[in-house]
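So the structure is just underneath, and the comments pick up after that.
Here is subunit A:
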Amino acid sequence: MAMIELKDVSKWYGSFQVLNGCTTSVEKGEVIVVCGPSGSGKSTLIKVVNALEPFQKGTIHVDGISVSDPKTDLPKLRSRVGMVFQHFELFPHLTITENLTLGQIKVLKRSEEEAKTRGLKYLDRVGLIEQKDKFPGQLSGGQQQRVAIARALSMDPICMLFDEPTSALDPEMINEVLDVMVGLAKEGMTMMVVTHEMGFARKVANRVIFMDRGQIVEDASKDDFFGKPRSERAQQFLAKILHN
Partner candidate 1 sequence: MGSFDFDVIARSLGYLFREGMVFTLTLTALAAVGGIVFGTLLAMMRLSSFKWLSLAATGYVNLMRSIPLLLVIFWFYFLVPYIGAWLTGAARPIHVGAFASSVITFTMFEAAYYSEIMRAGIQSIPRGQVWAGYALGLNYWQTMGTVVLPQAFRNMIPILLTQTIILFQDTSLVYVLSITDFLGAASKVAQRDSRLVEMYLFAALVYFIVSFGLSLLVKRLQQKIAIVR
Partner candidate 2 sequence: MKYNWNWGILWQTSIDGQNTWIMMLIHGLGWTLFAALCAGVIALLLGSVIGVVRTTDHKWLVRLGNAYVELFRNIPLLVQLFLWFFVIPELLPKAFGSAIKQMPPPWGSFVPAVIGLGLFTAARVAEQVRAGIQSLPRGQRMAGTALGLTQAQTYRHVLLPMAFRIIMPPLTSETMNLIKNTSVALTIGLVELTAAARSMQEFTFQVFEAFTAATVIYIIVNLVVVNLLRWLEKSVAVPGFIGPAAVGGGGH
């Protein structure tokens, strides 16, 4: 059984179709990179997986549980799926430690002490243990994004979703975040990553999905995608992104 399974997913904003019959799956331990031009629907695709955005047609299952079934306990399901956002979305009114423990305490009902131990373990892992008492606003973008990854990891996720995790960062900070992500991939974390960082894709992706105008145009192994992309649109996109 696939960890994440999308079948024929379509979504409209009013009369505008943002997702058009998207079907794909992510196996346990797989790393999938989703790319495509802006407005292609890739960010929406990753948000519907976590039911942060509703969709009108098709089905999505995470670990065998339907995301759109009204009977599904969404908070419980989401607590098992780690998510990292483009703009970090750390809670600015909470310290780094409090950011790391909020979900563990409120959702997983862990004791404050346990939550703190676990949260700080992951904070140490992303190399920011000395920042534990600061507020998000006092950290650089790259540091904030690493904290956000630690926050997601503290929930012991069965898989992780990344929504353009480096596109809001200054160039010199991109690598510190990618390094953490590469480490995760190598440990066997199941990951679905929306990104333009083709270097990351070459290094750790199993498959690459290319989207355009709400459709999955290409869904290929890494070698096939970079070696001989079938669609013209993917070729153009690659040419643009690799020659910049």
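These made the cut because all candidates are chains of the complex that A comes from, given by their letters.
Everything below uses one rule, namely that a residue touches a chain if its C-beta (ideal position, glycine included) is under 8 Å from a C-beta of that chain, and two chains touch if they have at least 3 such contacts; residues count from 1.
Values in this document were obtained by computation on a predicted structure and should not be read as measured data.
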Selected partner (touches subunit A in the complex), from 1 or 2: 1
Residues of subunit A that touch candidate 1 when the two form their complex: 47, 50, 52, 74-83, 85-87, 89-93, 102-103, 106-108, 137, 151-152, 155
